[in-house]
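The complex appears here minus one protein chain, its other protein chains still in place.
This part shows chain A:
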Amino acid sequence: MTQSIVVQVGQCGNQIGCRFWDLALREHASVNKKGIYDEALSSFFRNVDSSVKRDDATVSGGKISSLKARAVLIDMEEGVVNELLQGPLGELFDSKQLITDVSGSGNNWAVGHKLYGAQYQEQIVENVRRTAEHCDSLQSFFVIHSMGGGTGSGLGTFVLNLLEDEFPEVCRFITSVYPSAEDDVITSPYNSVLAMKELTEHADCVLPIENQSLVDIVNKINQMANSGKPGASLKQSSSTIASNCGGIKGQEKPFDAMNNIVANLLLNLTSSARFEGSLNMDLNEVTMNLVPFPRLHYMVSSLTPLYTLADVNVPPRRLDQMFSDAFSRDHQLIRADPKRSLYLACALMVRGNVHISDLRRNIERLKPSLQFVSWNQEGWKTGLCSVPPVGHSHSLLALANNTCVKPTFIELKERFLKLYKKKAHLHHYLQVDGMEQSCFTEAISSLSSLIEEYNQLDATRGLVMADAPRLSIAT
């Protein structure tokens, strides 16, 4: 079994991270009835004997005594992290896993990346190293951050660079929340484009998420719950992808529902690495199968089902519906329609009571309506994990390497250029030590060439490779 470390940076990163740890505990608790510290738990948690005063009093096997998350929490403001520590999840983290400051990054990528980067470099490396030493077999880092702000975007990508330098063999998965067009941070286009260059060059796999898509999904769930149609009532609230009936009781905070969706994404992505199944899929298989060209590693993700209905009729129909939904525009976590664009590869990670024949049947059924690039007509990667998420009998996470990310990037580029042409707010960036005009020109040029690579692939659409000619004779 392998271990993963979560690095949550900035306000958004830490809020999502908080939801992730809560839901992870809930998931393990529902499976692990005996309280034994098993291999599944060890992928994200270590078991510490708190009665012993040593730092590395890790206990393997046996009963759970005190779980510590394999995580590093970084924020240049204290608010979110403090709240996390004071809540019931506080015991998951010891003070050595945190790096905080007080004044924030002022929504400025340069402050996050250049200023705080230099200032905290040593501390970050030491922190991550210590966490990594507690792992027998470290396979991947999960970095969670947002693109539009200063800390998540600037310091987050600085950390990404560090991880690549210090641990080149370990996979880097980045969950990045992209700003929507109506973002209230004026400089978010600058921050995002500057961060994009780092992601393109240093990440192994990026899962872009758009706030607007999360809002739409949450609205859809609420609509379903409140519609009052007969048979449409939702199975107790723990069964929606946006719910958090976990350790944190009381009022759900405004972004909680949206953040839960992202937390569930990470849980589903790592399910096969944690739990058993008939067709296991390790995390390194995700990158190897989905990334045909090193820079094109942006995956559009979709999660189904979003909720389970109380009406438990005809399972197989519902199963097929789950597969269809994964490809519908409403279920994607960014504003994109993969069905109308070109697939480079697609991974289907299935959890729960689903058989290989169901999987095959649905792939054959859906394939005709999807366009795959000519040299990867059968570009599917499938995984089956037997443990379903809490509240569901089965679930599906689809990760698509699809050219439908292009419009998102083009829009981002346009918003950037609008500001850049007027040199708006540029001085705030350039006055930071280490920041130069060339950082901007290089970043926009990196984004442009990325868009161009997607363009070239799009141009090959319709060039389907012909099968070897076959004659069929009536028997």
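To be clear about the criterion, contacts are C-beta pairs under 8 Å (C-beta built on N, C-alpha and C of every residue); 3 or more make two chains touch, one makes a residue touch a chain; residues count from 1.
Everything that follows uses one rule, which is that contacts and distances are computed from a predicted model.
One chain of this complex is left out of the view, and of "Tubulin delta chain", "NADH dehydrogenase [ubiquinone] flavoprotein 2, mitochondrial", "ATP synthase subunit b" or "Actin-related protein 2/3 complex subunit 4", the protein name its UniProt record gives is "Tubulin delta chain".
Only one residue in the set A:Asn376, A:Ser393 or A:Thr408 touches the chain that does not appear here, and it is A:Asn376. Listed residues A:Ile36, A:Ile356 or A:Leu417: the one in touch with the omitted chain is A:Ile356.
One chain of the complex is left out; on chain A, the residues touching it are 1-2, 136-137, 139, 278-280, 282, 284-285, 287-294, 316-317, 345, 355-358, 360-361, 363-364, 367, 373-382, 384, 465, 468-473, 475.
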